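Missing here: one protein chain of the complex. Every other protein chain is in place.
Chain lettering (A and B) follows the sequence in which the chains are written, and residue indices restart at 1 in each chain.
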Amino acid sequence: MKKSKLTSLVAVIMLILLAATGCSSGNSATPGAGTSDTSKPASGKLDKVTLQLKWLPQSQFMGYYVAQAKGYYKDQGIDLEIVPGGSDIIPEQQVYNGVANIGVTWVSSLMKYQSKGWGLVQVGQIFQKSAMLLVSKAATGINSPADLKGKKVSSWFGGNEYEIYALLAANGLNKDTDVKLVQQDYTMNQLLKNEVDAASAMTYNEYGLLLESGLKDSDLHVINMNDAGVAMLEDCLFVNSDWIAKNQDLYVRFLKASIKGWADACADPEAAGKVVYNVDQSVSLAHQVYMAKEVAKLVVPKGFDPAKIGYIDMAAIKQTGDLAYKYGLLTKPAVISENTVTSKYWTEATAK
Amino acid sequence: MNTPEIQIKNVGMVYQVNNGEEIVALTDINLDIQEGEFISLLGPSGCGKTTLLRIIADLLQPTSGSVSIRGQSPKEIRMQHKYGIVFQSPVLYDWRTVRRNVCMPMEIMGIPKKERTARITRMLELVGLRDFGNKYPFELSGGMQQRVGIARALALDPEFLLMDEPFSALDEFTREKLNEDLLSIWSKTKKTVIFVTHNIPESVFLSDRVVVLSPHPGRISAIVDIDLPRPRQNSIRETSEFYEHVTKIRRSFEGV
Partner (left out) sequence: MKNKVINLLWPLAFGVAIILLWQFGIFHKLLDLKPFQLPVPSEIASTLAANLPKTLHDCGVTISGALIGLIIGSFMGFMIAAMATFFPKWGYGGMIVVTALNAVPIVALSPIMNLWFSTGMAQKIGVVTVVCMAAMAINAYSGLNNLKPHSIDLMYSVAANKWTIFKKLRVPNSLPYIFTASKINIASSIIAAIISEYFASSTSGLGFGIKDNLRKAEMAMGWSYIVVASLAGVILYCIILLVERDAIKWHASQK
C-alpha cells in the first residue's frame, strides 16, 4: 500500500512538472554563448547563430532555408543552425533563455511578452500582410463576418485567437455569447467533418490542406483579416535585448543574408519549395511549393519593392498593437519604441 | 459391528507429471471408518494422507477405486453439506468478523438468520471464543484463528469432520491445548473425525485408531488401535501406556 501512495505522489509531482515544462520548453544548451562581436566576418572561423522558427520546417520559412542552401550565411561569416518549432515550443521563451539567438514569431505574441517585461526586441518584419483566414464550407452560409453569429468557430489559441476576437467585435458580435469558440488541432479535420462551422486557416498552409483534400475554392467561403480591417502582423524577427547589444554587426550580417535568401525565394517560389522539401519531407513537395507561392505574396505583396524585404511598417505595427490592446491580449497599450521595435539594423542591412 | 460410515475401497491416485512421468500418490487404499470414530491419518510428507482426505471431501477425484459414505458418493455428500472441513491454515475471510466468518457456510446453505445467530453463539461458546465474535481475524492469535475455523466447520452441523493438519502451524503449547479442547468438543458432538497429521503424539492422544501411511507409493502400512481410556487429558501424555503407543507407531515407521 505504501508503494501505491508513493506512486500517486510521484504522479502528482509529474503533473506539476508537466505543467511547468510549458514555461521552459528549452534545454540547457546555450548556443552562441561564445559569439564574438568582431565587425568583420572572420576568415575561416564562422560565428555560430541559432534561429528559432515558430513552427515546423516548411516554406513559411523558405527565405532562411534558401539563404542557407545558397551559402549566403557562410558568405557573411555565419554558421546558422535553424531550430524547428512545434506546438509546445515558444520562440519568445527560447530566445530569452538563450536556447536560440534569433526568433521568428507573430508580432502580437511578441508584444504580449514585451508587455510582461521580457527583454525582447523586434528587429525585422518578414510578412507584410496577415495570412489569417476564417474558412467555412459554402453550404454553411457564412458569407460575411456577421453570419458567424451562433456558429462554432475554431482557433489555435495561445495568442492566435485575437484577430478572430477583433473580427467578431468589429462586426458587433460578442465572442463569449454570440459564437462558440473551440480549440483547433493542427489538421483541418474538424471543419472537414463538420464538427465546427468555421475554422482558422493560414493562406499558405491550412487553406492549401483544404484544397488538397478535394475541396475547390468555390466550395469554401473565406473571411480575410486584411479585408476585414483587423489584420495583425505575423512572422517577424526578434532577439534578446542583451544579446543584440553585443551582436549588432552579427545580426546585420544575418539579416543581409536572410533578405537575400527571401528575395531569391520570392522570385522563384517553385525552387524555394524544393529547397525546403529537401530539408524536411514531412509534407509533400506539392504542398511545400504551394506554401512557397502563398508565402511569397505575404513577403512581397503586390506593389511592394522586393528591395524592401524585411521592412517594418510602423503603421501596421501600431494597428497590431492597438488591436491587441483593444481585444484583450494586452492589458495596457503596446509600448512602441526603439527598445521594442527597431528598424535600424534593417536600414543598415539594406544600405547600399 | 455396524456397517461402516465411510468405506474406502481400492482407492488409488496417480498424477501425470509434465514430462509424461507418472507419480503414484496413493495405491490400493482400503479403509472402513465407523460412525463416531476419531481416526488419524498419520505419515511423513509425501505419503498421500492429505490426498486421501481431499478425495473423501470430493476436492479431488481418485484415479481408481471408490469412496462410499453412508451409501453415497463424496460428491453427493458435499452437495448436501454433510461434512465440515478444517484446513492447515485457518482460511478466515479478513473482511468478516469472527461471527460472520462462522456464519459464512450457513449463509451459502441458506439456513435462516435466526438459526444462524443461535448456532454462531453456541459454536463460539464451544470453542471458547464467546467474547471475540466482533473481532476481525487480524486481531486474533494463530490458535484463536484456528478455533474459529473449527467453529465454522461445526456450525453447519455436519455428519463428520475432516481436519487437515489443523494445528501444524502452531507452537507446541498451543497445539497441546487445542488437542485437549478438540477432544472435549468431539465428546460433546460425537461426530466422526478424520484427522490428518504428521505428529505421532498428537495422533495417539486424539485417536481411536491411527492409520499409518508410508510414501513412494502412498499406502497404508499399519493400523494401530489406541485403547487409552477416555476422556483423555494432557496428563495422559506422561503415562507409560501413551509412551508405548507412540513407540509402537514410531517403530512401524522404522520398519518401512
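The rule is simple: a residue touches a chain if its C-beta (ideal position, glycine included) is under 8 Å from a C-beta of that chain, and two chains touch if they have at least 3 such contacts.
The structure presented is a predicted model; accordingly, all values stated were derived computationally and were not measured.
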{"item": "Option touching the unshown chain, where B:Q72, B:Q88, B:T174 or B:S221 are the choices", "value": "B:Q88"}
{"item": "Sole contact to the chain not displayed, among A:I90, A:A166, A:I223 or A:A257", "value": "A:I90"}
{"item": "Residue among A:S154, A:T203, A:S258 or A:Q288 that touches the chain left out of view", "value": "A:S154"}
{"item": "Sites on chain B contacted by the missing partner chain, in the whole complex", "value": "57, 59, 78-81, 83-85, 87-89, 91, 93-96, 104-105, 107-109, 136-138, 156"}
{"item": "Footprint left on chain A by the chain that the document does not show", "value": "1, 4-5, 7-8, 11-12, 14-16, 18-20, 22-24, 90, 92-93, 96, 109, 112-113, 115-118, 154, 157-159, 181-185, 189-190, 193, 195-196, 329"}
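Here is the rule we use: only the chains that are shown with their structure count from here on.
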{"item": "Inter-chain centre distance, chain A versus chain B - centres from mean C-alpha coordinates, in Å", "value": "83"}
